[in-house]
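Below you will find the structure I want to go over with you.
With one protein chain removed, the remaining protein chains of the complex are shown where they sit.
Labels for the chains are A and B, by order of writing; each one numbers its residues from 1.
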Amino acid sequence: MQNDKNKILQVKDLKTYFFTENGIVKAVDGVNFEVYQGETLGLVGESGCGKSITAFSIMRLLDYPGKTVGGQILFKSEDLLVKNEKQMRQIRGKDISMIFQEPMTSLNPVLTIGFQITEALEVHFKMEKTKARKRAIELLERVGIPIPEQRIYEYPHQLSGGMRQRAMIAMALSCDPVLLIADEPTTSLDVTIQAQILELMKLLLEQFSSSMIMITHDLGVIAEIADRIAVMYAGKIVEYADTRSIFYSPLHPYTFGLLTSIPRLDMDIEKLESIPGIVPDPLHFPEGCKFHPRCVFATEKCRKEEPPLAEIKKNHSVRCWHIEKVEQEAKKISFTGRLTTDG
Amino acid sequence: MLSYIIRRLLILPIILLGVSFLIFCLFSLLSPMERLATYVNNPSVLKNPQAAQNLIAKYHLDDPFPTGYFYWLKSLLRLDFGWSPTANQPVWDAIMQRLPATMELVLYSIIPVIIVGIWLGVISAVHHNDLADQVIRVTAIIGWSLPTFIFGLLVLFIFYGILGWLPPGRLSTWAQYIVYTGDSFNNYTHFITIDALLNKRLDIFWDALKHLIGPIITLSYISWAYLLRITRSSMLDTLRKDYIRTARAKGVDERTVIYLHARKNAMIPVITVAGMMIIGMLGGVVITETVFTYPGLGYWAASSAQQLDYGSVIGFALLFAFIMVVGNLVVDVSYALIDPRVRLE
Partner (left out) sequence: MNRIIRKLFSNTTSLIGLILLFIFVIIAIFAPYIAPPLFASDPYQIPRMSWDVQPQPPGFPISDDIRLIYDSLGQPIIRETAIFGTAQGGYDIFYGLIWGTRTAFRIGIITVTLSMFIGVVGGSIAAYFGGWIDELLMRITDIFLSIPFLVAAMVLTTILGRGLDKVMIALVAFGWMGYARVIRGSILCVKEEVYINAARALGVKDFNIIVRHLLPNTIFPVMVQASMNIGSMVITAAALSFLGVGAPLGYADWGQMVSFARNWIVGSPGNAGEYWYAVFFPAIFIVLFVLAWNLVGDTLRDILDPRLRGEL
């Protein structure tokens, strides 16, 4: 149920720029979205579109030379961007947690798994050691790691890839966060393990009643787990709707291109079309609509004016001048089955 | 890890053998007559050609290479390193007599090397490109460029020549009298500073310390300058790693991130280098002791080299090599102990 009472995160006009030697990179340029209680928002796009930077901006973990230069990030009605470092530290790991792509490099190789989990508990709740250790064992059990009481004394390199990611999840959930941000959590895992991890995450989110922002370039993953989706391109959101609408009635040429460029069991496509061209150079974005050089529907207007993100249908926003063309193309494709077992 | 240690222990004798062989090769570049000089304590014996020939045969100095090496090695294992004309005693005795002085110097020098090198290295990395970092880096580069002997002369010049605070040598004359001749002073360890404390002679303690400061500063300078650079780059590397980001994402405060999460990892390569550096100070000891006329192994090494005392030169080469090889082993093993990835193989 989406209403203002249930909104836990509101990102308004977020702008994060990188001030490099060679020029300013507008990695995130005016991004707006909301996350509601108990739901998962998917942030989708190719590498370099700004999705990870958005996540780092929310956590305020940007590396030099990046800086958030504008906008608001309202978490529980408070703007995170005006908080000082001490206040942010109290939020990180406790109210908002993050898991990262590479569990091998994201876990400290010289500290035990147990320590890395109990650390958050000790930092945020000043929990004393035995209690924290018990909780760590509990968490490892819940994420499906066998013999957890032994595992807490082990080091990351002694665990398999899938188990490491489970441990990361345990670490992130240890303090019962309201919001979990997952940055490509399954990308570096085997496909079978991927499915397991996604199932686990869905289960845990329900149990912990947390919300999640899932960042990925993999449409299959997003279909599995996201309730709503924001598609990003060149630092801006180009389409923003619930999952069904994105997959069955996409309105932006980029979204449409993404969907038809992967093989799908539920779509009857003669030929896979890849999107022509490549992701633009962040130092030299095109004029007008950022996608127009690769867009088959582009017109003169697209070359000159950048379209705003407009709410076309209820809860479905698109940033494009010619959505009717996409609608037409989409109608041509017949859907032969269901997207997921849930439909 | 156990197999790793065992492997290293097995290689140890091979390396030692190899080093002794290398040194023997160098030694053999001399003619048998020249080498004979190291075996006799009375040079006039050599004047008689017949006697000389007998001795050459007795010590197998003219034998084919492998046999010569065998007998030479045998005498080494008996701790018979020959005779030192410059010290007027057997080489081994000369070594043993001077070893404590050098050890005292080296052990005290380790402290500034570790503290300043590592501690400043971490600070330098954390304040990457700040003023503090730039200053530290420049000091380190200058240290790297100042040869030990020039730096030592500078220290001597300023602190002794101009200020008169730190005299050369090991003890002032009055203290020497007490330590070496009097009955009241017991030389338990031959480490004068420790012995002075044990004998409750604070005045001798301070005197010894005063003489040590100059050499310590000189000996440690290049080492800590190098260690600082290594620590700095290792720390910079580590701070860029993903798991540091994870720690911050957990809400851990920056101090803990740096000193627990980052430093523990950054120290792994640094410890091995630190170990090497300390062992490498053996080379620096020669120059430092010479500059400050500190009567240790290094000083004797330099003067015996100057006077072509081959036996002594070979003797301390063997000793230093031995210390280096064993030291390397210790460093390697401690590396295995520190890094859990190696420890839990």
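Convention: contacts are C-beta pairs under 8 Å (C-beta built on N, C-alpha and C of every residue); 3 or more make two chains touch, one makes a residue touch a chain.
Note that this is a predicted model, so its numbers are computed, not measured.
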Hidden partner chain, touching residue among B:109, B:148 or B:265: B:148
Contact with the hidden chain (one of B:72, B:205 or B:320): B:320
In chain B, positions touching the absent partner: 11, 14-15, 18-19, 21-23, 26-27, 29-30, 141-142, 144-150, 153-154, 156-157, 160-162, 237, 240, 279-280, 282-284, 286-287, 290-291, 301-302, 305-306, 308, 310, 313-314, 316-317, 320-321, 324-325, 328
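Assume only the chains that are shown with their structure count from here on.
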Separation of chain A from chain B, taking each centre as the mean of its C-alpha atoms, in whole Å: 56
Chain A-touching residues of chain B, taken from the complex the two chains share: 241-243, 245-254, 261, 264-265, 268, 339-341, 344
Residue numbers on chain A that touch chain B, as the complex places them: 59, 61, 85, 89-94, 97-98, 100, 102, 105-111, 119-120, 123-124, 155, 157-158, 168, 171
